[in-house]
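Contents: one structure, followed by commentary.
A single protein chain has been omitted; all remaining protein chains appear in their positions.
Presenting chain A:
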Amino acid sequence: MVTSIIRRLIQAVFVVVAMTVIVFIGVNVIGNPVDILINPDANQAERARVIAHYGLDQPLWRQYLLFLQGLLHGDFGDSFVYGRPAMGLILERLPATLELAISALTIALVFGLPLGLYAGLYPNRVSSKLIMSGSILGFSLPTFWVGLMLIMVFSVELGWLPTNGRGPTLELFGAQWSFLTGEGIRHLLLPAFNLALFKTSLILRLTRAGVQEVLPQDYVKFARAKGLRERRVIAVHVLKNLMIPVVTIIGLEFGSLIAFSVVTESIFAWPGMGKLIIDSINLLDRPVIVAYLMMMVLLFVVLNFIIDVCYTILDPRVRLDSKA
């Protein structure tokens, strides 16, 4: 188990290094940054000064090494727009996005797993059919439309929940979090549900499909033939096998939750990374884009690593190097 974790760690490092090359080439080599950075009216001396300042006169490999050196120190240069370190900007916005994504994922699990389990165990009940039709709606309604509807109903008509911002936050582990204050939670509810809707449907359908695949297996029949109580058959024999695909999907979808939170963040004016990156792309704020991309790479690598470890815990067949 330990060696497999070390092996995966080494793989993760390789992925990160490969991604730095791709990001470097994508941002520094394709297209001429000089055109973006320098006022077309600037004179030759000024051009040279700027080029030297950003190291653009150096050979490519030097530039890459400088880029790497910057990365290692968390230095991505200053934002062209805000004039502050790009990484600082990203880190400032990261907790808001993480908080939104984690809340959405929690909601998706809390609703998706039990409903999917129910619909899988009792496929012929009317309630199961209603749940499955509901999940189709969750799949097909566009996020922005649902977001607007949520605002219409819960904010405009009923006046129960606020529509924008994070509300008051409290500090924990050096970052600001909304879920620590009552008012913050009220601000979090609508965007979190909005973002969770699609994932809830996904987890629900995945769980139901899993139940229907596992139930007819001989090992479930054998568990019943041993005289186990139905509760144990479902909670241990069925659920434990079910968690393998569910964990995979959770890991992968968590990444996409963060990446696609931009729609929800825009509708609810949630001050997260999604909004920042859209603005930065529009303004060609290169350091922020690079910092964001590297942050995403790191996030996905860490997530995948966590999924792998979960796998190893859940599925003994993956523990290749364990001895009998």
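Everything below uses one rule, namely that a residue touches a chain if its C-beta (ideal position, glycine included) is under 8 Å from a C-beta of that chain, and two chains touch if they have at least 3 such contacts; residues count from 1.
Following the convention adopted for this analysis, contacts and distances are computed from a predicted model.
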item: Per UniProt record, name of the chain withheld from view ["Manganese/zinc/iron transport system permease protein", "Carbon-phosphorus lyase complex subunit PhnJ", "ATP synthase subunit b" or "Methionine ABC transporter ATP-binding protein"]; value: "Methionine ABC transporter ATP-binding protein"
item: Option touching the unshown chain, where A:A223, A:I258, A:L276 or A:M296 are the choices; value: A:A223
item: Touching residues on chain A - with respect to the absent chain; value: 216-219, 221-230, 232, 236-237, 240-241, 244, 314-317, 324
